[in-house]
Structure formats: C-alpha cells, structure tokens
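A quick write-up on the structure given underneath.
With one protein chain removed, the remaining protein chains of the complex are shown where they sit.
Going by the order they are written in, the chains are A, B, C and D; count residues from 1 in each one.
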C-alpha cells in the first residue's frame, strides 16, 4: 500500500481501498483539508508526502491549500471554504493567535474535527480551540537554533538572516533565536537581517553583509534559502579562518547538506515535517472512526540537529521523508543509534 | 474700425512677448492688439510661431518675457482654466480632443453643465451638442460616438463648436477651417460673421487661406520668423498684396535654386 | 487625358466597394479609376467617406464588398505593407507620425535604408530628409528633433515628404495641404506638377480647396454620402460648377431654416 | 446600473447617416422593451465580464453543491470585497495614467495606526479609525505630489513608498501581529468587517459610489480626459495635476479602508496583511480583467469589481472542488487564460451585436 508515490506530492490522496484499510471497517472516503501558510514552500513538501502516505494507508483523501505568501486572510478564506465544502477534518497551521479562533470554532460547531500543525498560535496563547497540536513550535525551534549556537559562541556579533521579515512562518523562529541569545546573558550582539524570498537575491545580500562585517562570530538563518546561502558565503570567503565560530540554520535542501558535510555549516535543524503531515491524517481518521473516542493527542514532532556526524544518510539517500524523492522506499540503516551518553 | 492708438478699447494687448523652446526661438518681441468686437487675422509661414503666440494668450504656455493686458490690466495666466475664467477661449490646431470620450463630452469638456451640484447633465450636453453641430452643417453619426471614430472634418467641427459656442469675450481660432469641407467652411465663416455682428466677442483667427481671411477679418497681422512684420486693416490690403508678401520670398528662393544653408 | 472606357491604361480600379463601420455606412458601391500618370481630385463633404476610400486602397481597411484592380489584376491587400510593396503610398489625414521619433526616422519609417544588412543608415536618412524638406520650402529646427515638437505645418510637411519622395506608382494624398502655409502649399503643388510631368506616377488627391484641385488635377470625382456622384475632367468643369454642386445643398438647407431632423 | 442619461436620447436615433430605415412598428411594445433591455446590456462594457462571472458561477455550482450555500457566498464576497474596494481606486488611477504599488502595504499600515492610536495614544475607537483612513489619504497625497510636482514616474514613486511603508509597519510593530483593540472589538468591529455580510455591504456601497463618481461627475470625466490625452486635457483647461493627486488620495484611502475591514474580519492586525504587493496585484488584475486599460484613458469601476469577483470565484471554486496548492496554480492560470479569451470574444460579439 505504501507505494503510491506519484510525481506530485499534492495529488489528492492515495488509492482508496473500497473496503477499509487493514481490518478497519469500510469508511466513506473522508477528506481532510490542510491549511498551510506557505503552500509551496519546500519545507512542506515532505509534509504533503506524509499526508499522502497516511491517506493511501487509510483510504482517505487530503487537500493542501492556504496561502502562498503567509497572508492570514487567504488562510482564513481557505479554512472557511473547507468548512463550506464540509470537509471531514481540518489541519491548520495556526500562525496567528487571533485569526483562527472564529473559523476553528465554526468548524467544530459544524462537527468537523480540527487539529493544528506546525504552528499553534503564539507562545502564551494557542488562540484556537483545536483538539490537538502536532508539530514543533516555530518559536521553540528558533530558540533551539540560538541555544545551540551558544555552545560555540561566547561573545561577538551574531547575525540572523530571515527571508521575509514579518512573515508568519519564519518571524517567530528569528524572534526565538534572538530571545535565546538574550537570555544567555553573554555579551553577544544579535542582529536580524532581511534577505529575500528569492534565493538568488538572498545570496547577494548575505554576501554583502558578510563583506561589510568581517569578524562575525556567528551566522544563523531561519529559512531554507538563507541557510544554504550562509553555507555558500562561508565557503566563498573562507570565513571559518576569519573568526566565524558558528553557522547554522534550518531545513535540509541539498546545498545545505553539502555545506554541513564540508563543514561550512555546523548544523541545520530538521523539524521532521513528514510527521506533521502523516500524524494529523492518522489522528483525524481515528477520531472519525472512533466517533470521537480516540481524541487526537498533542504531539511534539521534535527537532533534530543535523551535523557533520549524522549528515551522511541525509546526503546519500534521497527520500520521501525529506522531500528529496517522490518514490517511497525503505531506507536501510545499520550500526548504533546515536544517543546522549 | 479701431484707431491704431486707442488702447482703451483694446480688450487684449500682447506686449514684447518672447518665447524660446530649448534652442528654438519661437517668438521674439511680439506686440499684438485686439479691439473689442474686432476680428484679427494672423497669417504666416509654417513654424512662424502663430500657434505658440496663441497658446501664450490662452494660458497654455507662459511667455519668457513680455506681458499680456486684458482690458488694460496686466494679467498672468496660471493655466488654461484661469485664462478661460477670464473669458478667453481657444480652438487648438491639434484640436485637443479626447479620443476616448464621446462627441458631447468633448464639446463640453471642463465646462460641463451639472445637476444637483455634481452630476453631469448628459441630457443637456447631448441636445446642445446636436444643435450646435447642426448649426454648423456638420453631420456626425451620433453625438454618443467616440471622437476617435470621426472623420478629420467632423473632429474639427467639434473643436470649433466647443469654443465658438462658449460665449467668451475673446476667441482664438487656430486654423479652424483646415480640415473643413467647402460647405462646412462657408457655414463656419457665417457663424463668425454672426458673432461679429453681435459685437460682443473679439476674435483672432489663424489661417493660411488668405481669401477667407480677407472675407471675415477686420485687420491682418503677418508673423514672420517670430516677429510681427505687417499690420493692416483688411480694407487697405488685398489678396495680391498678402500673397506677394509671403510668396515673394519663395520666388527668390526658387529662382536662385536651393539656398546653400538653412535660411535664417 | 484618358478616355473613360479604356481599362487597359488604368493603373487602379476600385469596383463596387462598400464599407460599414458598425451602423455607419461609410462607402456604398463606389467605383473609381485612375489612369497612368493621371492626377485625380476627390472632393466631398466632411464625413462623406473620402478617407475611408483611401484607406481601403492603401490596404489599411479591408472593403466589405467589391474589389480592387491594380494594372487590371485583382488584388487583395493583406496590409499597408503589402500595398506599399505593390507601389501604393499614402499621406494620411491624421499624418501617422510617431511623436517619439525624430523627423528623419519618421520620414523613412518602414522604409529605412540599412547598411551591413541590418544597421540603420542614419547618416543617409538625415541628409535625404533635410534635402526633401528644403525642396518643399519647409524649415524645421533640425531633422533630429522629435516630431512632437513641431508646428502643424511642419508635421504635415514630413508626412507629405515621406510619401512624395517614395517613388511609388500610385500616390494617395489625403488633404496634403490642410495645414500648409500659402508659400509651402504652392511649393508642394509645384512638386506634384513635377511628378506629373514625369508621367511615372498616378496621384489621387483629396482636398477641400477647389481652386487647388482645379489647378493640379486632370479629373475630379465628388463623393457624397458614400457614393460617387460626379466625375469630370477638370478641363470641362469650373470652380463655379464645383462650388455650386456642393454648396447648393447648403443653400437650400439655410433657406429653409434648420431642417427638422438630421438630413439623410 | 444604466446611465441615468441614457433614456433621453432621441428616437429615431440618428445612428445611420446614410439613411438606414427608421425602427419599424413591430419594435414598439413588448419586443421593443426587450430589445431595449438587450441593447442596454450590450451597450455596457462590463457585460462580458459579468457573463464570464456568471458562467464561472454556474460551472462551480454544478461541480460542487457547496458553492451556492449562503456560507460559501459569504466566503466569496469576503474574498472579493477587499480587492473590489481597492480596485475602485486602482481603476481611477490607471485610467488617469498612473499606478500605485503601495496600496497593499497601506492596507497593512492602517489597522496598525488604529491600534497605535487607541492603545498607545489613547484615542477612542471612531477617531482612531478615521486617523487610520487619513493615514492612507496622506500617503496617497505624498505619492501624488511626488509624481505630479516632482515628475517622478508613479511606478517608481510608489515603489519607494511601498518599501518606506513596509519599513514603517515592520519597525513600529516589531514585525509581530497585534490584537484588535478592545474598544473597537465590538459593534464597531462588526460593522467594519467582522459581521458576515459587512464586506458585501461595504463593497456594494463603495463600488456604487465610485461608479457614479466615475461615470456621472466631472471628476470621472476629467480622469478619463487626463489619461486619454494629457496634453489635450490640459489644453482644454482640465487641471490634470489635481485629478491625479486626488486619485492617489482616493486609492490610498481605499487601501487603508480595505486593510481595516480585513483586520476586523480575520480578527488580527498582521504586518503581512495584503501580502506586500499581493493585494495591489490582485486589484490591478481585477481592474484589467474588468476592462481597464493599463495605459490609461478607459476603464470601468463595475468591471473592476466584477474582475475581483471572477478572481475570488476561481480561488474559492477550485478550493471547494479540492484542488491542492501545486496543481492549483496550473489550473488557475489556465482558467484565467480561458476566461479572458472568452471575455474578449464576448466583448467582440457585444460590439458587433449592438444595434445602436
């Protein structure tokens, strides 16, 4: 059943078993709608594969919609449309603490179960009455980014690059990183610098910043494009030999992995986006199947630091779990599993 | 009709006006006067500066030097709108029509009658437009049609009607008959004669057809290379004199083959 | 000069051509012929359809019905470019100048001489442009200036020069003298006479000045409400006859005051 | 909405100078009225976009039962209203030969201004909202002055303003969303966008107002004149500068208003409201779909509103059917092309079919 990997991750759902999946009873082909804030962002490519795989497994369907450019109003529109279309379940990336309250309430009123994924309001206020949240907070992951950097930096200037300042998918990350550095009390100056959604512009901007600021102690980035560009700039000017102590960022696009491998980047954060698509479908399915007895569970999908030590498998295997491959296949691994000693 | 030195009766005086465009001197120290009820003809070669003079009098261009007197008072026009408020109206050589607008909207542009203080009175504009065009003997498919679809003469008729029916004190007509048919031309000249007979309005006409100029004008001015070089009542000149004045230069030029450089 | 029924010498025949724009019938069953070396005058009221006829002959409009014969062969012009390739050149009433381009580029638009197979030969265009304008007695500040900055007559001179010097078989001139000064007008008529004397080119001129028509044309056609109603050699007509023909209608109209509705 | 003046044209209309037979008796009576209605419809430039909008509606209604539910109608009106409102200003600007790229970020700034005014400067609700609208007006005024007096092309002026205002929004807000202030999160908020049908109401009122302004007042006429033939309009004495500056101010104010009703609707004040150039882009697209020429001189307000409706229908309809994001763009692009080819074809039919 696992091999439904079409060429498009967003193709709706998998092949429906007329009978239920496994020994589950036959169900209608339930349709779950994912509302995303950056629908076409590569971060969410594995998320869509995850949802697709879960759908194939369970004989359900999903739709991937929302806003391309993190416009809340468009996400609200998409949510409302899903409610109008009588979706069987909703998964919303609640990037705003206030905007989704009313739509989620309306969905719940209409008997549609709602979970949030990837983003769940703000730190202090989840903002909606969703049944559960599946993911790792954007702010928390940013905080982790900053904390990890502090292992290598004690003083000096650290810069954080953000492709689209103010955009809800990444602004919390940079805010988290800034907070982590502030909380440390070390004499580190942190500056956030805007790059661009267009990676080509972003690279030029990071390049210029690096030239204008020799002696940077750390370079962080909170989006895939900026992260890979940081790696390239570190390499281009050999910043490692010029006092750069740490360079890190987010996501696992090929160039970023290369940079990790070559030591230009110290780490990148894998938010395991596959699970953020897979689990909501499973939870919503079980909720429907059990008539609400199986309540979706709060799930921290966690984050994983990818470093030179564990980058190997990421680079050598193209996999659906990371979005780098459309076909489903077993990724072999061997040897001991790294763990805290 | 007017004695040359009676400034008190001149509704318009242009004194020592000059105008340059970049390196081109279009007008140099031009003096013109227009008495009340008078029809003045302004003739001259292509590029002599006639239209420029007219655009200065109607407030479209500002003169570099010199001044304009209206009823003896110096005025300085801030805009065409301003000059028009003071009673000066113009038919431009390029007609100044808006292709995108209908015939009647063009005819009343910037002078639109309104109802309730703000809404356009289209009904009134339509019927007035139709009447005025009929008066001029010009037939157009409909006053609702966009002017872009009209023939050259029809377009000119609209521009002429716009100004001639505006009831202003001073009318400036820049080649109002250029695209007009023989019949329509006669009718417009009749119209000018009507206006003149009423004696309310003073008119300045630019034209290249001297016969027409002599027919309706009281006085003729000749503009040559940016300066007025001739000023006579039509009664004391003739088609031959005017033609000779202008074509003389051409004859000499032709006779001596082509001139070596550009003439001054 | 030509006998009415000698199609073999006609370079151009227009047969049964009609043209409607929406609800306006601009031309209805028009027949026209133009003999080699002949100069034909086309006169008529504003909006009679003269320019439309011309634009059909030059390939800009396609006729609704009827056909066009060139040297006895039926042709169907795909475009102005096509008609021009077959030797037909036009001065449009709206001049068809590009304000953004210089005088010399306008004069050679779509007929630009090139060097090395692709580069514009600006040098040649400049000097030819200057020479042709001198020939016509028109003075412009410089051939490098954009035509937007020129006076009405200067602009017309450029449009006329563009076609008259194109050495085509058939020349269509739509009111070529409308904005021309007396002197420049005479010079252009001389030019037309020169062309005629050489006998190479056949010319059709639309004009509202009947004196000028009689002066240069071999034959006159009158277009009224979209139909040809009069066709005579100029030798057998007179200014008076033409004026009477056209103005008669107007006189009756005037005499009976204003007509009740729109005349047909 | 027929021109009020349309009924005053003479019968028989002198449509055919060359003497087409006058309307015969059969045209009188019922048939005549039907024909008049048809003519009146065909006369309107907006007719073809309306047909496209209706056809899309019919298609989606047949493809999904949910399309015609009241809930979904609300969705569509809410999605269409902001761009329809902004499109009113954009149509005026485009027709007068200018453009405003900053209108989308003005929409983001306005609710923040309201928030600052209430929460930091202690203003009551209504004055704060008026201040927010005024901010849009003032930014429009600035755009107009720089464009008209300093003669910087409006594309560049408003590109500058776009970044400037983006910067103001981000620095003052810390790039972080704010909450709707309590003092307006009540009846005021309901009226201004939170209520289900508020968007539709405002859009109808504003579109109707600007339709009248555009087609029935000197302002509208002069806007067309300035955009159609700037020199000619000036020669006729039209104050081109004033018209343009005024239209910039209208666009700015409408941008601010759209921002405020959107903030109330989504119940948050977001620095990314309007999506940078997104809202402007949608509004310009709506205007052009509705028949406004990018080069100026012609356009229609109602067409712009219908254009916004068409875009909202496409967005809503494909979402309803359940198209996911990646193929969504493919299908959206294809349908825009198809719909607009149909639109152009319909306009041509319309022009050919007109009897007057």
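Everything below uses one rule, namely that a residue touches a chain if its C-beta (ideal position, glycine included) is under 8 Å from a C-beta of that chain, and two chains touch if they have at least 3 such contacts.
As the structure is a prediction and not an experimental result, all values here were calculated from the model.
Here the missing chain is touched by one residue of D:138, D:152, D:196 or D:321, and it is D:152. Of A:25, A:212, A:291 or A:335, it is A:212 that touches the chain left out of the display. Listed by residue number, the positions of chain D touching the unshown chain are 97, 99, 146, 150-153, 155-157, 159-168, 170-171, 174-175, 277, 281, 284-285, 288-289, 293-296, 325-334, 336-337, 340-341, 343-345, 348. The chain not displayed touches chain C at residues 55, 60, 79-81, 83-84, 90, 92, 94-101, 105, 109-110, 112, 114, 118-120, 122-123, 126-127, 130, 139-142, 144.
Those residues of chain A that touch the chain absent from the view are 7-10, 40-42, 44-45, 68, 162, 165-166, 191-194, 196-201, 203-205, 207-209, 211-214, 224-225, 228-229, 232, 237, 253-255, 323-324, 326.
Assume only the chains that are shown with their structure count from here on.
Rounded to a whole number, the gap between the C-alpha centres of chain A and chain B is 74 angstrom.
Chain centres here are Cα means. That of chain B falls 27 Å from that of chain C.
Chain B has residues 94, 139-141 in contact with two or more other chains.
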